[in-house]
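One protein chain omitted, others in place.
Up next, chain A:
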Amino acid sequence: MHGVKRRQWTKDQLKQKKEKDRMKIDVYSSLVNSTLDRRDKNDHSLTALEDTTKLLDMNPEFNTMWNYRRDIIAKLKTELPLQFWDKELKFIMVQLKKFPKVYWIWNHRIWVLNNYPGSPASVWERELDIVSALLEVDARNFHGWHYRRMVVGKLENITGKSMDAGELAYASKKINNNISNFSAWHQRVQLIDRMFANGEIEDRKEFMEKEINYLTNAMFTDAEDQSVWFYINWFVNYPLVQSILGKEQYIRFLESMTTNILMINDDDIEFSGSDNSWCLKILLVIEQRQKELSPGFESHSVQYLEKLVVMDPLRKNRYLHLLSKQ
């Protein structure tokens, strides 16, 4: 159970609950038994389908019931009218809104879409709108993002066209709404990497320069949150950045990152009296690259690490480990 406040029941409340529960249990368990009996008799009728609807409405986590439901639908497939499939998708949506984190329901939805007669692009396009709406409600829903990638993949398969550019714009929109949305930052990395790999970016240098602006702005917007810093860590180490910018410009990029991060850190010192631990952690990463590229580079890493040991004691053993390697 997640996020359910502990509750103290009085004797009276308990008694009332048990009485109510007894009736519910009777209804539920007799329906479970009769439906499983139907299944054992290979009953693939509309009545059996209706029974699974009732049961899943009571308990959408009953995986075996979803299985039986799929078996029935698969058997009846040729007889079911087109409206059935839209009704099914509506039924699942009702369940998903109540239980957005139940794997079984998401799984059933994908199965239904895959089995939708003809599985036309229009159905998947509508699905993309639906998943966008769900991510409006909970912008970090794990299932939602995973599901989005599946829907997009399906659409790309059907149309034979990459949707990467549009999806990158979507990820940007999500990040601009909330800079700590790591799910969107994650997606950004996937998309950029794929767009480069598939030659989807015309002016590669311009793209990189824009990306540098983007992450610099993000860093100044919220320097407390680790999302943007994990992204920067990736970007600084992403081999294409250096190969596209060229060594000289890449070194200048690292220098300007250092200047900016130190500026943020100085602001933090002025404001709160102490360094920003993420600034120091990422400076370490940047210095690592600088040391590799410029022999004789004057490193501050030991100093940063010694500060981190004190200011971020939860992770002090990691810093001690890194110190031992300096």
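A few comments on the model shown:
Criterion: contacts are C-beta pairs under 8 Å (C-beta built on N, C-alpha and C of every residue); 3 or more make two chains touch, one makes a residue touch a chain; residues count from 1.
The rule is simple: contacts and distances are computed from a predicted model.
A chain of the complex is left out here; the name its UniProt entry carries, from "Protein MAEA homolog", "Geranylgeranyl transferase type-2 subunit beta", "Ubiquinone biosynthesis protein" or "E2 ubiquitin-conjugating enzyme", is "Geranylgeranyl transferase type-2 subunit beta". If you put the hidden chain back, the residue from A:G3, A:P81, A:G118 or A:G199 that touches it is A:G3. The residue from A:T52, A:Q95 or A:S183 that touches the chain not shown here is A:S183.
For the chain missing from the display, the contacting residue among A:H146, A:R204 or A:H300 is A:H146, taking the whole complex into account. When the omitted chain is restored, the residue from A:R70, A:K291 or A:K307 that touches it is A:R70. Annotation for chain A: contacts to the undisplayed chain at residues 1-7, 17-18, 20-22, 24-25, 28-29, 36, 58-59, 61-64, 66-67, 70, 103, 107, 110-111, 140, 142, 145-146, 149, 180, 182-183, 186-187, 189-190, 225-227, 230, 233-234, 313-315, 317-318, 321.
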